[in-house]
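Before I ask anything, here is the structure I am working with.
A single protein chain has been removed from this complex, and every other one stays in its place.
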Amino acid sequence: MSARSAVLPRRAAWLEVTRRLPAATWPFAVFGALFLLGGVLRPSLLSLDGLWSTAAFAMILAIASAGQTIAIVQGGIDLSIANTITVAALTFLSSTQHGTLVALLLALAAGAAVGLLNGLAIAELEISPIVMTIATNGLLFGIVLLAFDFSQLTDTPQIARDLTSGKIAVLGTEIPAILPLGLALLVGLQLVLSRTGWGRALYLIGSASEMAALAGLPVRRIRLLGYVLSGVLGALAGVVIASYFAQTSVTMGDTYLLGSVAAVVVGGASIFGGSGTLIGTLGGALVLGQIATLVPVLNLGVNVQQLIYGAIILAVVALYGRRRADV
Amino acid sequence: MSVAVPARGRGLARLTDGFAGLRRQGAITPLAAFAVMLAVYTAINPDLFTRIQLQTLANLIAPLALVALAELLIVLVGGIDISVGAVMSLAGVIFATQMEDHGAGVAAAEALAAAVACGLLNGALVAYGRLPTIATTLASAFIFGALANEVLDRPGGNVPVEVTNATSGELVPYVPAALVWVLGAGVVLWLILNRTVVGRQIYGAGSSASALRASGHDPRRAQLAAFAIGGALTALAAILLVGSTATGDPKAGDPYLLNAIAAVALGGAAFTGGSGSVSGTIAGAAVLGTIGSLLFFAGIESYWQYVIGSLIIVGVVGLPALTRIVRGRRGAVR
Partner (left out) sequence: MLAARALSKRYGPIVAVEEVDLTCLGGEVHALVGENGAGKSTVAKILAGAVRADAGEVTVGGVALPGGDVRAAHRAGVYCAFQELALVPDWTVAENLALVDRPLRGRFSRARAIAGAVDTLARLELDHLDPRAVVGDLPLADRQQLEIARALTGDVRVLLLDEASSALTPPGVRWLFARIRELTARGAAVVYVSHRLGELAEIADRGTVLRDGRVVDHFTRGSWTEDELITAMAGQPAERAHPRPAPARTETVLEVEGLTAPGLDDIALRLRAGEVLGVGGLQGHGQAELLRALYGALPAHARRWEVAGRRVRRMTPVQAVRAGLGFVPEDRKRQGLALTHSVGENLLTPWLRAAGPGGTPLLRRERAWVDRVLAALAVKTTGPRQPVGALSGGNQQKVVFGRWLDRDRRAVLLHDPTRGIDVRAKHELYEAIVRLAGEGVGVIWFSTEVEELVHTCHRVVVLYRGAIADELAGERLTADAVVGAAVGRTAVAS
């Protein structure tokens, strides 16, 4: 018995390392492959500028999907992200007269309130996350229509635009500011998820919520904080989107509803919860973004893009997310 | 307990049985809610029972009720279908565009076939491919939406007035056609779910797939059947919508997704599977569909319907847990 266990550690350790790699790294590999493919088909795409613009688009999707990642990791989902983005963006642009920072804080506070509402209902009233966040999404839509006057919105403040679409010189090239800032945000969040007690508890709750409760973890409180954070991140995404694209509309958040779930799933997270990283979500967003770049260039039409999105999600889930066989 | 029960006792037993069954499936609250809504509606707008208004209301509720029933089937087998909106759009544009050249009957058949095919694809991937339902239908939502856009990329199509009358007019005075369609579909679905083996298997698959297997059934077939029947219902919803709006629109079905899920939740179904009722779901859809109209007649800005609808959903779904907390008896760890 002891002889066998001496041989096992080395081989099993290697297996564990490779097994842990794939889920988060393969989206980046696929992105790389798609980028090169684009370059082969249209050499003009193979430029740093092209890379940065796709990456910026992906980074925005990734930020919008950050809150979704946290919701899915804990075994839930956030279908109110669409209108959280809209409400936050509108709040931001309605309050800039008090200063950009105050406007930002108000927008984030709105997001926190949304998250608090979701979290309380899901954690305390035990309403299914799908149902509650759908209800919240509807509620927010009503608020968007009732509480905001589009004619009263201000232009995006310069500093907001600088921090998102403004260019920063790095290593001799210019990249959109949102890239390093977004990356820092995602890495920081991931560190919180992977290296704090709260973050690991979130993963445990997503994998085995009954076990977490029976081991004495304060599951309700941890869930609540998770949804509040999702709300805040959704609000942040709303501000970023409004700042980067310098426009708002009633439906500005809609593509991020299913799009955020798609990015998280393609990034390797399990839809059931318990696994997934923000970096993986970034990878998923990059894949989706690169497809969105390739499609018009190859003159394929937006329908093909949607078809490919669907096919990619199926492929990822078929590779990593199948349920156990029953017999 | 003796076997022989007098005839009248049997009938009464069946009634109390039915009531207990509805209560168990969570249908009492939405039915009560709808009754209340209807009462309030009539109070605010006594003209409700004119022919035009009955038709308008029925046409408003019917597509949502049918899509909600389709969603109910998937929830019963323990999953959630995010592609119902896209399937509805696809069936709708097929119906709208094929009518001109092939007539309404053929067009309807094609729409039906397409929707059932979508359902079978979803069902095969979930049941036999063992893929998670929510991720699969997320992917298929993209795919079916793209297909819908391929068929028709902007609102259009040619809908003759006979079709509109058949779907959205009146069967007989004071009885809207849409109402007949919904109730008819509801009755057929109820019969399937409660009086056929496959229907019972659908409940069984959601309740406990392993137990179902131990009884010699194959849960996969039940799941496939659920998706296929759901597809048929979605097609009917699309046909009614196209009939009443007299256009085909590749994005028409999208808003119905979230409302269908909300209607199912309002209807008392358990999202873990195995529990839910046709009548509760229709009542849930009716409540959601009526809010906007009710507000309009009450002179309240119609945007409030989103707020009120959401509050109703949270209230109804959260009620059991809320009463538990208020009574100081927090639930056990589950």
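Lettered A and B in written order, each chain numbered from 1.
The working rule: a contact is a pair of C-beta atoms (placed from the backbone, for glycine too) under 8 Å apart; a residue touches a chain by one contact, two chains touch by 3 or more.
Just so it is clear, the structure is predicted and the values come from calculations on it, not from any experiment.
Trainee: With respect to the chain omitted from the figure, which of A:Gly99, A:Pro180, A:Pro218 or A:Pro296 is a touching residue?
Mentor: Among A:Gly99, A:Pro180, A:Pro218 or A:Pro296, only A:Pro218 touches the chain that is not shown.
Trainee: Which one, B:Leu12, B:Ile52, B:Val106 or B:Ala211, makes contact with the chain that was left out?
Mentor: Missing-chain contact among the listed residues: B:Ala211.
Trainee: Contact with the hidden chain only, please: which subunit B residues?
Mentor: Interface with the chain not displayed, on the subunit B side: 1, 3, 17, 24, 194-201, 203-204, 206-208, 210-218, 221-222, 225, 274-275, 329-333.
Trainee: List the subunit A residues touching the unshown chain?
Mentor: Residue positions of subunit A that touch the missing chain: 1, 5, 8-9, 12-13, 16, 194-201, 203-204, 207-208, 210-218, 221-222, 225, 274-275, 327.
Throughout what follows, only the chains that are shown with their structure count from here on.
Trainee: Measure off the straight-line distance from the CA centroid of subunit A to the CA centroid of subunit B, and report it in whole Å.
Mentor: 31
Trainee: Contact residues on subunit A for subunit B in the complex?
Mentor: Touch residues, subunit A against subunit B: 77, 79, 121, 124-128, 130-132, 134-139, 141-143, 145-146, 210, 213-214, 258, 261-262, 265, 271-272, 302-307, 309-314, 317-318, 321-327.
Trainee: Applying the document's contact rule, which stretches of subunit B touch subunit A when the two form their complex?
Mentor: Residue positions touching the partner: 80, 82, 125, 129-132, 134-136, 138-143, 145-147, 149-150, 209-210, 213, 258, 261-262, 265, 271, 301, 303-307, 309-311, 313-314, 317-318, 321-322, 325, 331, 333-334.
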